[in-house]
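A short write-up of the structure that comes next.
Note that this complex is displayed minus one protein chain, with the remaining chains in position.
The letters A, B and C name the chains in turn, as written, and every chain counts its residues from 1.
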Amino acid sequence: MVTYALIPLLPLVSFIVVGLFQKWFRNQAHLICVPMVFLSFALSLTALFDVAQGNTVNVDFFEWIPVGSFNPTFGVMVDQLTASMLVLVTLVSSLVHLYTVGYMHGDKGYDRFFAYISLFTFSMLVLVTSNNFLQLFFGWEAVGLCSYLLIVHWYERKASCNASLKAFIQNRVGDFGFAIGIFLIWVTFDSVDYQTVFAAVPEHLDESVSFLGWEVNVMTMIALLLFVGAVGKSAQFLLHSWLPDAMEGPTPISALIHAATMVTAGIFMVSRCHPIFNASEVAMMTVAIVGGFTALFGATIALTQNDIKKVVAYSTMSQLGYMVMACGIGAYAAGMFHLLTHGVFKALLFLAAGSVIHALAGEQDIRRMGQAKRHMPTTYWTMLWGSLALAGIFPFAGFFSKDEILWQAWNTGMMGKGLWLVGIIVAFMTAFYTFRVFFLVFYGADNMDHEVRHHAHESPKVITIPLVTLAIGSLLVGWLGQPFWGKNPVHEYMSPVFQSAVSGTPALQAHATPLPDLVTAAFADDDGHGAPAAPEAALGAEAAVTPDAVATPEVAMSAEAVVTPGAVVTPEAAVSAEAVVTPEAAAHPVAAAAAHGEEAGHGGHDKGAEFALMALSMLVAVSGIWMAHRWYGRPSQAPSRLAAAYQTLYQGSLNKWYWDELYDAIFTRPTLRLANRMWRVADDIIIDKVLVDGVAITTRITGEILKFFQTGRVQHYAMVMSLGIFVIVGGFFLF
Amino acid sequence: MMQAIFIYLATVCVVCAVLTVSLRQPVYNVMALLTMFFHVAGLYVLLNAEFLAVVQIIVYAGAILVLYLFVLMLLNLRSESRHLHRQWPFAVLILGSVAAMLVGAMQAGGFGLPTGEAPAQVIQAVGNTESIGLTLYTDYLLPFELASLVLLVAMIGAIVLTKKELIQDHGEEQS
Amino acid sequence: MDHLISWVIFLPLIGAAIALLVRDHQTVKIITLVITVADFLISLPLWLGFDHGTAAFQFVEKAAWIPTFHINYHVGIDGISLLLVIMTTFLAPFCVLCSWHAIAERSREFMINLLVMQTAMIGVFCALDMALFYIFWEAMLIPMYLIIGVWGGVNRIYAAVKFFLYTLAGSLLLLVALIYMFFNGGHTFDIPTLMTVGFDPRAQMWLFAAMLIAFAIKVPMFPFHTWLPHAHVQAPTAGSVILASVMLKMGTYGFLRFCLPMLTDASISYTPLILTLSVIAVIYGAYMALAQSDIKKLIAYSSVSHMGFVMIGMFVYNQQGIEGAILQMINHGVTTGALFLCVGVIYDRRHTREISEYGGLAKTMPVFCTMFMIFTFSSIGLPGTNGFVGEFLVLLGAYKFHPLTSVLAATGIVLGAVYMLHLVARMVWSECSNPENQKLTDLNLREWFVLAPLVVMVFWIGLYPAPFLDVMHESVLHLLDQTAGVAGAQQIAMN
Partner (left out) sequence: MIPLSSYVILSAVIFFIGVIGVVIRRTIIVVLLSIELMLNAVNINFVAFSHYLESITGQVFVFFTLTVAAAEVAVGLALLIAIYRNRKTVNVEELDVMKW
């Protein structure tokens, strides 16, 4: 049990040691950080192995803030969900640590960088192993802090200062919603511990809390508020504009933080709190729609970006949309599986992109690259494998996890089918833009400028080793969730976590689609672990959620929109932001039309349908690649002609549908102007000069006026005195 | 009989008071005040305060007015043309109304004050001066001493004020 | 030593007396340092020996002082005032250390002022007799006035006079209220007994109004806050630290000690007003801070925002809210005090408070920047630092009492991040263009000793606040019984 506590603490030890004794390390910080992370990776493997045996752990170490009934603790809870996340986080983190030794070699802030990565790993692990909402919040914000510190690593550059500020504030807006969610949880359940809260969900199903006049079901309210936190952290639709800007930071952290770990925290939280989400259809539908739309939104922008890291960033946003969509339709296991596979091959793509940039002396614009195949063969084939995995081609990981989501989407009624359609379109776009980048970088016209080509070289060993391991991983990890023979191992593994809650919620028509109940469960895992001992779970994890949504999307959307980032939060402001959102709903006809689907997926489906769908998505992916090859493989004018034809669409996509300018216009500039005017006028003049100094001035003026009575002549004073007597005696007699 | 004497004395006092205030010549003012002092002494006699009447005449008429006359002669003040303020009617009006209001107030209020234990007959028997002396030197000894102190201060003050230039500018010629 | 509290209160005064006799400036500084550290050490037994079980006042000392007016020297502490006393004594040595070289001329008088100030402040927290409380309350103003007026910045006279008169006007109203309570409370100034006297509600309304204005000026609450930026900008570093970390707590302590227990009906009926003002203070303070170009003014407005949180925490009538408020008082003291010390460090080097003058400090002063960042994040309320614990409890309590207030106040979390990180971005991160910034030296040992303990405090309260919270439980519950007992606070559905 102590070993579980060690997993988060080891990186913390290395952070403290490097942090305090930075001067003594002199660019040798990796001597302590890398072994520590690998050690915690090994520990998390053992944790995975224990959990696979079925014995989960939930222990509290010490009370954090003991005040009356509210007393959150620091503790560790390791169950199937956490174990998988532990492995992913520590795996990617250790590979990135290794990678950084090469990539950041010779950088001024070398030790500082290592210190902050290990702090990041610590906070991510605390977040993942938390057993109550407050420790989750602690990890949540600590992770935001580390991403802020790492993005601003090269603080000389103005762009990275702005990007870090933007990232932290947008995360902070998400945390604002998350904090309110935790308040509501505590007020309804009188506890913040996962165990007690999830167990008590059934009793509070019909309670409602008034919010700005509306009586909203308390579960929906909590779910939506928590989802706001997830949107903030996982860069979903409304709080997404910080992720592409976060590319200002060094590539290792893009790989670690903005691809594999931090951004997935939102999805982890949603799946961790699935009892709450399952208990409210409105929340589930919102999650699904937001996820779906983000996927579409991210993919459309990624099509036209020219910076290699920006393309990969938008593809991350789009894949995150996928995972959120999976959670939205109840397929938490599929969502988590895609999270794992995506973590692997997206980290690979980022690290490969980093190695390309490293090799081409910092060049990031893909239009000034080409024919790089000759110079860096290992980066070439590892990036190829990563792209294939992302596109979802058969043997690679993407294929299994993406199809799993599409299959589950297909199964959950009309809305599910709508989401499936969106999924297929996004799959096509993903394949297209991934290979657009791939061909532009490695094939196509060689428009690298001269001296860059002259000393473009393959990256050193310490960079290519992580690339190779990740490439192998992105090949094999997919097979973990293979649906072909035997039970799907990931479902088996995840079922105790998600199945326990499902049976507990009577409100849900638990119309379980029975698992493909094949007998043998080949648990092939590249780490060579024993066969799963999970019992034959009748109830599939992804209980179909009948989307007979009571509240229309607008209600859900308005709750979503209340949390406008950073503006003066008055209900009126919320309404204006909501207007922005509704067009999105219109632009997404499929979901709106499918809002009231009929009874969820038909009875026991047969394997055939699943395989047919897989073939279809495979076909879509291949056609995407073929189109990318035709347009970018060989120099051709097709893309420029197309761009000229649909000028508005192209410009829109290129400028990220003008969301940054929109936020700037709605929030940043008015806030600054308001603050300035308020200070100049309200504080300085009205309160300070008029009221406070005003009192001083009035006293002086009255003094001036009274001065005229002092004529200096004794007789006047006598006169005034007698008048005084007159008044007093008169007063005395009158009253 | 007493009524007539009182009315005579009262009217003369008021008339003299008005004359003291209104006459142009300072000497005539002093003379008017002198006559008023005599009639006030008369009033005291009427109120069985004979000793006070005598003291009144000696001190007020004898000492104080003489002092005034000295100063008048010393500064040989002549009457000036405008001896009253420009807006004197306005002041008289106000203060007159104040006086009237106060007099009216006096009428209304009863004077239920505690009576002392020395009725007029006892004073007659013992003798006005003796009874004053008796109370003065028993109950009011401290005020008596303080009064002497006041007089002392006044004397020193008067001397210092008037003799100032002798000490200060010994050599200068008389300003 | 039985008269522990009296020693804690009057040791600085004895120190001041000794300092008066000594001519040489350097020895006076050393004496002051020794006295303040000794004062801190003897205040520790108060905390260690504090009995967590009872809500009654402890270490009580009572002696007749002015019998004719029924005023007696009655001191004692309970869960609420203990931590404030400890914080005052804890911060004093830092004020002395940070003004070691900063105060060049007349540093002897400066040190004496600090010591007298110290006595007055601890006295206010320990006084259990209203007259004694008032005397210390007023005594505190004079040394602060001198510190700002004599050793201050350019137009220090204006700031000092404004500060003095503003607070004095408030405290006169307080005096009127005290006297009324003396006569109607059975001719006694004794606070514990007056807590049991139920004044009639109509009178309570007037009393509360008087006290509200007196304490609101001190807190400072929204409309009465304009003296704070002026005072902070003109005050020397040590003055700013004391002003921010201890003097602002007088107002809130006053509410906790006088208004809530004694004038409960009035408190409950005034709650809507106070909560609205505090929410405005939170958001307004944040907006003001965003628009500042002077660091000290920015931090001054941020403390208006933080104190808005404290005020909200106090008027939500549940344990989380009040304990959050008390803890937030301590946190604000530590964090804002530390921020002012940091400003003092760079002010000693560059002698300017304009943010535009600085840039890229991370290159030349890395250690300072890390400390500054830690205090910024504590001021924002990042979990793991002390700011978070206080703010979270306050918002939690507020949510239970009136959700809309809590949501509006919670925007303070976001706004806080905006203006503080905006400051950090302009000062610490951007490139080091200004030539003077290039040759800035990093923290010397003295400055390091000033800031390091505060960093420890930030993380200690942030990660393990139990020892601080256990002290308060009984007293806060007792306070809640007093308030709830009178009018069933819970059923006030304000929304």
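One rule holds in what follows: a contact is a pair of C-beta atoms (placed from the backbone, for glycine too) under 8 Å apart; a residue touches a chain by one contact, two chains touch by 3 or more.
On a predicted model such as this, the values are computed, not experimentally measured, just so you know.
The chain that is not displayed touches the following shown chains in the complete assembly: A, B. Although one chain is not displayed, chain B still touches it through residues 2-3, 6, 10, 13-14, 17-18, 20-21, 26, 29-30, 33, 36-37, 40, 43-44, 46-49, 51-52, 55-56, 59-60, 63-64, 67-68, 71-72, 74-75, 77, 80, 82-85, 88, 91-92, 95-96, 98-99, 102-103, 106-107, 111, 113-120, 123, 128, 131-132, 134-136, 139-140, 143-144, 147-148, 150-151, 153-155, 157-159, 161-162, 164-165, 175. Against the chain not shown here, chain A presents residues 707-708, 710-715, 718-719, 722.
The criterion applied here is as follows: only the chains that are shown with their structure count from here on.
Greatest Cα centroid separation from chain B: this falls to A.
Rounded to whole angstrom units, the spacing between the C-alpha centres of chain B and chain C is 68. If you average the CA atoms of chain A and of chain C, the two centres end up 38 Å from each other. Not a single residue position of chain B touches two or more of the other chains. For chain A, the set of residues that touch two or more other chains is empty. Put simply, chain B touches chain A in their complex at residues 85, 91, 94-95, 98, 101-102, 105, 108. For chain A in complex with chain C, the residues that touch the partner chain are 62-68, 70, 134, 137-138, 140-142, 145, 148, 152, 155-158, 161-162, 164-165, 168-169, 172-173, 175-176, 179-180, 183-184, 186-187, 209-211, 565-566, 568-569, 671-672, 674-676, 678-680, 682-683, 687-688, 691-693. On the side of chain A, the complex with chain B involves touching residues 715, 719, 722-723, 725-726, 729-730, 733.
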